[in-house]
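With one protein chain removed, the remaining protein chains of the complex are shown where they sit.
Showing chain A:
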Amino acid sequence: MNSTASSLAEATASDAALRRFLHGLPGVDQVGAEQRAAALGTRSIKTTAKAFAIDLAIRMVDLTTLEGSDTPGKVRTLAAKAMRPDPTDATCPPTAAVCVYPDMVATAKKALKGSGVNVAAVATAFPSGRAALDIKLADTTDAVEAGADEIDMVIDRGAFLAGRYLDVYEEIVAVREASKKAHLKVIFETGELQTYDNVRRASWLAMMAGAHFIKTSTGKVQPAATLPVTLIMLEAVRDFRELTGQQVGVKPAGGIRHSKDAIKYLVMVNEIAGEDWLDPHWFRFGASTLLNDLLMQRSKLKTGAYSGPDYVTLD
């Protein structure tokens, strides 16, 4: 273990060493990854297993609102929904967190006080990440001081694609320090990374820099989260734990709208990373409309009748 830890430390010693390490990772078999993700998506999850999966998925949701038009009222509504997703049913679990812009953290924190639902803030010039480092750090500190429990940072895709891996690495390390006790989620924006190989490299880079979570997308770029991309990230966290003993979480975000999709992801988590990741502490969904579909499915299982969008809240 010591030798691997020291070899990882060596890999981050210089830009050249880091490039050698990341480019030395085995290449991703594109067709294989897509086939495997598609095959896992065909598993049939029914009755009690489905009820379990739906409740687990609700507990894993980071209920998100990242619009320019967000108001304190909307954030409070969202917080109320996160605490009691289905107000007519006390057995419905709360979501994991509420995800907002840093200036809305204080509002969200106040609304969620004592509920156990975390507040996640997107920081570091989200979603483009195009700002100077000190501005990104100030953005992070601002969110942490307002009480954010989790920080969702974006990597500098420009630097990553230009091959300046050490810059990206050092930026993540700096943001992690600025996050203090808050959990750090690192967003790759996989829709901009071009290849699956890059997704694998970014995953290792972020984990070596100390990320608590690796996250696919901001939700502002298409394609956002896809099954194959998440599969590659799940393989990375599995291999990283085998090598170092540290467990890192995964969060697909954006484009997951139906319960059926969420269940496909859960099957993949179980099959690729393992049961240890089937927990809101290690796997999250970044979503807004997904929760409504989960609630409608939940009500269908309970009452035996199909539910409709008139019976869940709009936001």
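Here is the rule we go by: contacts are C-beta pairs under 8 Å (C-beta built on N, C-alpha and C of every residue); 3 or more make two chains touch, one makes a residue touch a chain; residues count from 1.
Rule of thumb we're sticking to: contacts and distances are computed from a predicted model.
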Check: According to its UniProt entry, is the unseen chain "Aspartyl/glutamyl-tRNA(Asn/Gln) amidotransferase subunit B", "Acetate permease ActP (Cation/acetate symporter)", "NADH-quinone oxidoreductase subunit D" or "Aldehyde dehydrogenase family protein"?
Finding: "Aldehyde dehydrogenase family protein"
Next item on the list: Have a look at A:Asp134, A:Glu242 or A:Asp310 and name the one touching the chain we're not showing.
Entry: A:Asp310
Next item on the list: By the contact definition given up top, give the residues of chain A that touch the hidden chain.
Entry: 304-311
